[in-house]
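Just one protein chain is left out here, and the rest sit where they should.
This part shows chain A:
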């Protein structure tokens, strides 16, 4: 939220303006304004600091323009999209998105693009910060086992996308070849407390969301613009749980947010936070007080906000099915003192039942597909069950089965769960609504019937029963079938 002492701020600005005026009388030659940023002279060489997401390099501060040497290595490598799903990513610097490059206006960037000998394909780089044919793509087209060097001068401050532009370009971007390059203005961006790097991307796999194994790129889905995954920073859960980004109450956070695409436009939003300032599309213009900012494919935005209260704030693409079902979720965890004036927390919990609560159900699917790979051991049941849990149960029952107080009952050390395994199977199969008591606390909400097959239910329940102090029951597909057939 916006700083409240605007008046005081104005006074400070006036005073500091006076100081600048005074000091400028003393050092009148120190700062020279260049009408044409192309004329800014460079001073010495420097190796650029490159960082992996969600981190960004040190701000440029007051440093002079330099000859900045950027060494970027391209690697085609296997990674994990979500638990149990592997994918061959093509990367700038070994991560999706690629390494963050931080420059200032007037820098002369000497760019070394290195294509690892193990790679199969030629690549290049098109930096939107470059003024020149192909944004550098023309001069950087490099075969495996080779290195290309080109240089450019940063003329316009802003946050820019870079990406591979080798034919077929959609496939190179679709496999993760994008990142951000920041060009800071003279003197740098105003200092803030925390800075992070986030980039959205859509992915197209042969199998549906969560289908296990090594999933190849699906060209037809990419052409149809129908992704299986829409994620922040390359894979599901890149910034949730232990990987969440953090801040403290009262700090100002700046996010460098990009959208690699290849297809989708992002409606970037933080649940429970209002952006104080947004550099629209990564450029010069600032928009104040923004709820959701649109980030085009191949575009970026800088968003800034002060966090006022503690808690977990969820970053989403507000095209909300992408967030809920395709992975476009990240978390910002804020620690510090609560401020009940700004946010009270729950004050009262009453019951409201207009016409009796019926069980809300998803459209019934006849004959849910059998899994390709049945679990053969308890370890596999645990592994597969965890992946189902993270996709299906996690949103309500949370990562450690702790649930959400007053809304969703806990699964950890749950007396209700451990009392009756068939009842638990039945709830997953058919859903549940109405009041229940779990560990001495009353809950009255709705769980929908889940469209999972017998194997998946057996695995996920076995996972739950073997986690968080539960009774270590093993649930078999046969047990699920029995309850299903009742």
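Here is the rule we go by: a contact is a pair of C-beta atoms (placed from the backbone, for glycine too) under 8 Å apart; a residue touches a chain by one contact, two chains touch by 3 or more; residues count from 1.
As a working rule, contacts and distances are computed from a predicted model.
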Among "CoA transferase subunit A", "NADH-quinone oxidoreductase subunit NuoE", "Formylglycine-generating enzyme family protein" or "Amino acid ABC transporter ATP-binding protein", UniProt-listed name of the chain not shown: "Formylglycine-generating enzyme family protein"
Sole residue of A:138, A:335, A:420 or A:482 that reaches the chain not shown, by the stated touch rule: A:138
Per the touch definition above, residue among A:88, A:192, A:249 or A:421 touching the missing chain: A:88
Residue of A:126, A:184, A:202 or A:304 touching the missing chain in the full complex: A:126
Missing-chain contacts mapped onto chain A: 76-78, 88, 117-122, 124, 126, 134, 137-138, 141-146, 165-169, 171, 175, 216-217, 219-220
